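All protein chains of the complex are present and in place, except for one that has been dropped.
Chain lettering (A, B and C) follows the sequence in which the chains are written, and residue indices restart at 1 in each chain.
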Amino acid sequence: MEKVFRDPVHNLIGFDRERDRLVLELIETRELQRLRYIKLMGVSYVVYPGADHNRFSHSLGVAFLMKRVISGMRSFRADPRFRTLIAELERYRPLLLAAALLHDIGHFPLSHLLEGFIGQNHEDWTVKLVQDPASEVHQVLRAADARYPDQVAQIIARTFKPSFAVKLISSQLDVDRMDYLLRDSYHSGVGYGRFDLEWLLHSLRLVQQGDDWEVAVDEKKGLRAVESYLLARYYMYQQVYHHKTSRAAGAMVRGILQRATELLQADQEIFCTEALKGLLLDPAHLSCDAFLQLDDPLLTFALQQWSMSADSILSDLCRRFLRRRIFKTLEVDAAGYRHCEPKLTALARRAGFDPAYYLVIDTAVSDPYIDGLLLGAQGRNRAEAGEGIYLADEALRLTELSRHSALIGAISNRAFVRDRLCFPEELRQGIEGIFAHSGSRPH
Amino acid sequence: MEKVFRDPVHNLIGFDRERDRLVLELIETRELQRLRYIKLMGVSYVVYPGADHNRFSHSLGVAFLMKRVISGMRSFRADPRFRTLIAELERYRPLLLAAALLHDIGHFPLSHLLEGFIGQNHEDWTVKLVQDPASEVHQVLRAADARYPDQVAQIIARTFKPSFAVKLISSQLDVDRMDYLLRDSYHSGVGYGRFDLEWLLHSLRLVQQGDDWEVAVDEKKGLRAVESYLLARYYMYQQVYHHKTSRAAGAMVRGILQRATELLQADQEIFCTEALKGLLLDPAHLSCDAFLQLDDPLLTFALQQWSMSADSILSDLCRRFLRRRIFKTLEVDAAGYRHCEPKLTALARRAGFDPAYYLVIDTAVSDPYIDGLLLGAQGRNRAEAGEGIYLADEALRLTELSRHSALIGAISNRAFVRDRLCFPEELRQGIEGIFAHSGSRPH
Amino acid sequence: MEKVFRDPVHNLIGFDRERDRLVLELIETRELQRLRYIKLMGVSYVVYPGADHNRFSHSLGVAFLMKRVISGMRSFRADPRFRTLIAELERYRPLLLAAALLHDIGHFPLSHLLEGFIGQNHEDWTVKLVQDPASEVHQVLRAADARYPDQVAQIIARTFKPSFAVKLISSQLDVDRMDYLLRDSYHSGVGYGRFDLEWLLHSLRLVQQGDDWEVAVDEKKGLRAVESYLLARYYMYQQVYHHKTSRAAGAMVRGILQRATELLQADQEIFCTEALKGLLLDPAHLSCDAFLQLDDPLLTFALQQWSMSADSILSDLCRRFLRRRIFKTLEVDAAGYRHCEPKLTALARRAGFDPAYYLVIDTAVSDPYIDGLLLGAQGRNRAEAGEGIYLADEALRLTELSRHSALIGAISNRAFVRDRLCFPEELRQGIEGIFAHSGSRPH
Partner (left out) sequence: MEKVFRDPVHNLIGFDRERDRLVLELIETRELQRLRYIKLMGVSYVVYPGADHNRFSHSLGVAFLMKRVISGMRSFRADPRFRTLIAELERYRPLLLAAALLHDIGHFPLSHLLEGFIGQNHEDWTVKLVQDPASEVHQVLRAADARYPDQVAQIIARTFKPSFAVKLISSQLDVDRMDYLLRDSYHSGVGYGRFDLEWLLHSLRLVQQGDDWEVAVDEKKGLRAVESYLLARYYMYQQVYHHKTSRAAGAMVRGILQRATELLQADQEIFCTEALKGLLLDPAHLSCDAFLQLDDPLLTFALQQWSMSADSILSDLCRRFLRRRIFKTLEVDAAGYRHCEPKLTALARRAGFDPAYYLVIDTAVSDPYIDGLLLGAQGRNRAEAGEGIYLADEALRLTELSRHSALIGAISNRAFVRDRLCFPEELRQGIEGIFAHSGSRPH
């Protein structure tokens, strides 16, 4: 008998009340329920009014896709080359589903925005929470199997073997990305993130290479599906995640948090909770309990309170954000910007704007695809890259994807970088004038 | 040249930068932007994890549908019977779009839940805000035309003439419902709310009757489309809006607010902002500015703070809500319930639960359709009912819908009422036992 | 390893190359491949230009839904009440899939239209083909298991036990209807036929009653899903299958076939193949081989040839059909029609139209739902009705659906009948005049 959740992306998300009990129990924990209050797309809702869906539904989706991957492999049971894999997948099923479900519990409010500001990443917090004996997820995991807390932590930290457990959850072709591309695309209403999920799952292969595993797709069947998946990701970054207005909104929030931190450090009276104070003033010693009190409603509430604060910079920035008077942007290059910087700073000051908060450079970087060979050569770490994607022929021989695909070749191993100057509308004319006269035209 | 918004329901929502400038300016006001922080479906997200979309995108959708209705009527320009109507629609276009856009600005956080708790309705607040000289919407409206603030207020208050302006925005067949059914259906992932929007718009007619107007659909073309629209509404109430778990969550929130109010009245120290205090202790004198500070993040933040409060009832209820340990429900009838009440109360007390907060009756009522004749006869007011829907033949003679439709007849003039007893999981067995022994079985 | 088909309704239709080999082999037979050349919606394409999809894709869909039903039941494997059922389903799996796939092979071209004209039904032809030792399906079935040809025939003829095999394929809640409603809705572009397939499958139950079986849905979960399914069917009949223009087109084709038959009987020279001649002149002795030569391209080609024939009635009717000058219609009641018949006939003759072909009454009947009790009482046969639908409570006690549903109650046990007079455009004014003056208004 299944327990089912209605989901707009996957329709019915079902888990078996017996076999998948662990997942169902983890869903009821404080750590998972908290994700209801953290938006999956951060501040993108300023551009896409429909996009305030949350990480809780995403986490269900990721666990569900993991379940589908495991079930899907069973269709190869007649093929002796897949027997070990299928047995392993069954053996690790509870662990794989648990790790998929939990992979995001370490997220800060406003997701990646705060990661950068605080200088901590969500994977480390996920590991910490899973291993904290006081956390509910830890207790549920341990009650199921004493090794599970450590094993989930290893999967998240990418040290677990067999490595397919790691790669299915976090690589360049993983169930996390599959879910968020479809989900963000659905709620924002842009078509860019759609790809051929059914066909991709149908052509997905896990292939053992020595004592490692690669995630691959069937060469004959899956090339176009995996291309469409990578292009979906490329477009979502280009068009949606790195949309100029949502990046500018992010830059404003960073400025706000910066200002609030400084005021708190200077013992100025502004609204704050203990947990938020911990985050801003001493993140290195933030407790798990305090961490779990941090979510989007708290941040939004703080912005509203700060919009009425005595500090004119803090209140002005918050009001602008809440009334959606988002900073304007201009694409610049580093050299041109440095050249103009003195004039820009002077302009801002003359208009009464402190350049530290009102003239901000935002740099958005995306790697649509980094091929596996390069990854090996550079020893680049996972946070930047993930793993290469391979095509498997009938004999399960692998070739690297970008060798086969002109389209993917065109966007491989390239960091797409956009530097944008963000500033209030009031400065627009002045700034455009400065760049126009400098001869160093903005992009 | 159009300004467009991406919308998952209508795809591109566009307004002309010249003709529809008023709408575009109203979108930038504080009152509209606040709706980003009020969920359209209240606490339904506890059941439908994808359903935390907001009233801002809904408001854009309603204004857009109004624009489509106005444009659609233009296709009758060759028919002399529609000439006056088309001219009127053009004349009132800015007003109609403005009223459609603004119809929801008076909503409390958690939408209808707080309306009932406080005993004020959102239409009155919308009127108040539109007429408040200090509000941004008032200023924008007045700058466009000095009569607009009053006229919008009249449309919302349903006193405006010509009455098609009223009925298009608020009746049993209005652009508000068209949008929210589709939108709630989309984000929650249930199919129930889908109906044939294109065909319904195509068959919509406005028909002058004496000095009044009726909203009608073409008898030959539109019967099924309007049926599908009413059935969509019927199902959304039965299955989604009145889902037992989301109603129980609502009952919990009412209990929480009740408890918080009592503690504040007793001068107990609990988290509260001035605006929230105003709402709970003296709603009759709430200022517009305080009203505008009330939104979902504030309420959610309050729940989180209260979950750590010293009052054990308040903190327990909040923790249950936030960890999604939602009350269980049992459908009861009034008589059976009264009969068992003493035993139920005793049971709760023995288990240490104060019955005032842990044994709650929730009554959900929906009117799928009330026919126009009955409405006339009873003089029922708009808040309960709205207006009848008519079918127009080729000569624009009207007949009331339920006369023509067996399906609609089956759900007309019937209030669908469900009384549910809501209680904590811990009491389930005891309560089921009491009802089982009383001979008065729950439904 | 699965063989997959792309399908616009179910996306990927996959069958296991080992387990479902029988289905894959049956797909390659002449009898199945012929269904590519028979449209699922007959002549409805004259109204819905996108609706010329075929019975082959429908047959794949039906077999696939059967596979999903069988797999779905496995989720109850922990419940001892379902163990026998699950074992039975596994045992009969090849047979169930085969019967689902083959259920339509006995269809004439133009589907139901020719059934009525010839007075034979497709189920009888399906049985005949399955049992014909010369047919490819017979040979493939027999090679898999000597009993299969007879067993499939029994399923189609509704005599097979256990009866769930019969009911899943042909009852008021069967995989055949599930597929065609969705498929016809998809290709015609109307939304009416959509229902909540996933939820319906999720709430479907098979319940043993004595030595019989009933198809039921879970009372708590499935009521709305089964309602939406029955309403989908109701609307597809009301709006699409019984659309006046497509019914009129059908009436024209019947007239054409009538005329062609008479000319052939009179030994007039008109285009015909041997198989078609057999069908029209001596259907009782049509051979299986001749039957298999009958398909839509043949009929369409015949219409084109006949449009150039010397017989003015035959050629005129064919030209009207092919140039889409479809007869107009007027809804009439029997009494009113009889009253006016002499005048109508005279009118037609005066205008040079033979009333036998140019004044045709078309009667469209649909039974949205007939409840199981009535069915029992009347001993109505399957061709008219099918079986009742039941709701199953937790103890697997059954209640008849219409007892629980006001909406279904409103359309239960009612035959929706529409009599329409069909005639050429040229006669419209005259006919309307006659009815207007007769005092017996058409509907």
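The rule is short, and it goes like this: a contact is a pair of C-beta atoms (placed from the backbone, for glycine too) under 8 Å apart; a residue touches a chain by one contact, two chains touch by 3 or more.
Treat the numbers as computed from the prediction; the structure is a model and nothing was measured.
Visitor: Given the contact definition stated above, which residue among A:71, A:239 or A:429 touches the chain not shown here?
Guide: The missing chain is touched by A:239.
Visitor: Which listed residue (C:36, C:91 or C:220) would be found touching the missing chain in the intact complex?
Guide: The single option touching the absent chain is C:36.
Visitor: Thinking of the whole complex, not just what is shown, which of A:3, A:21, A:194 or A:418 touches the missing chain?
Guide: Among A:3, A:21, A:194 or A:418, only A:194 touches the chain that is not shown.
Visitor: Touch as defined at the start, partner being the missing chain; which of C:15, C:48, C:125 or C:213 qualifies?
Guide: Considering all chains, including the one not shown, the answer is C:48.
Visitor: Can you list, in ascending order, the subunit C residues touching the missing chain?
Guide: Missing-chain contacts on subunit C: residues 5-9, 11, 28-30, 33, 36-37, 45, 47-50, 52-54, 56-57, 60, 186-190, 273, 293, 295-298, 300-301, 304-305, 322-325.
Visitor: Since one chain has been left out of the picture, which residues of subunit A touch it in the full complex?
Guide: 190-192, 194-196, 224, 228, 231, 235, 238-239, 406-407, 409-411, 414
Visitor: Name, in rising order, the residues on subunit B that touch the hidden chain in the full complex.
Guide: 1-2, 4, 11-12, 14, 16-18, 75-76, 78-79, 198-199, 202
As a working rule, only the chains that are shown with their structure count from here on.
Visitor: On a C-alpha centroid basis, what's the spacing between subunit B and subunit C, in Å?
Guide: Centre-to-centre distance between subunit B and subunit C: 42 Å.
Visitor: With chain centres defined as C-alpha means, what is the inter-centre distance between subunit A and subunit C in Å?
Guide: 50
Visitor: Measuring from the mean C-alpha position of subunit A to the mean C-alpha position of subunit B, what distance in angstrom results?
Guide: Each chain reduced to its C-alpha mean, subunit A and subunit B end up 34 Å apart.
Visitor: Among the residues of subunit A, which ones contact at least 2 other chains?
Guide: Residues 11 of subunit A touch two or more partner chains.
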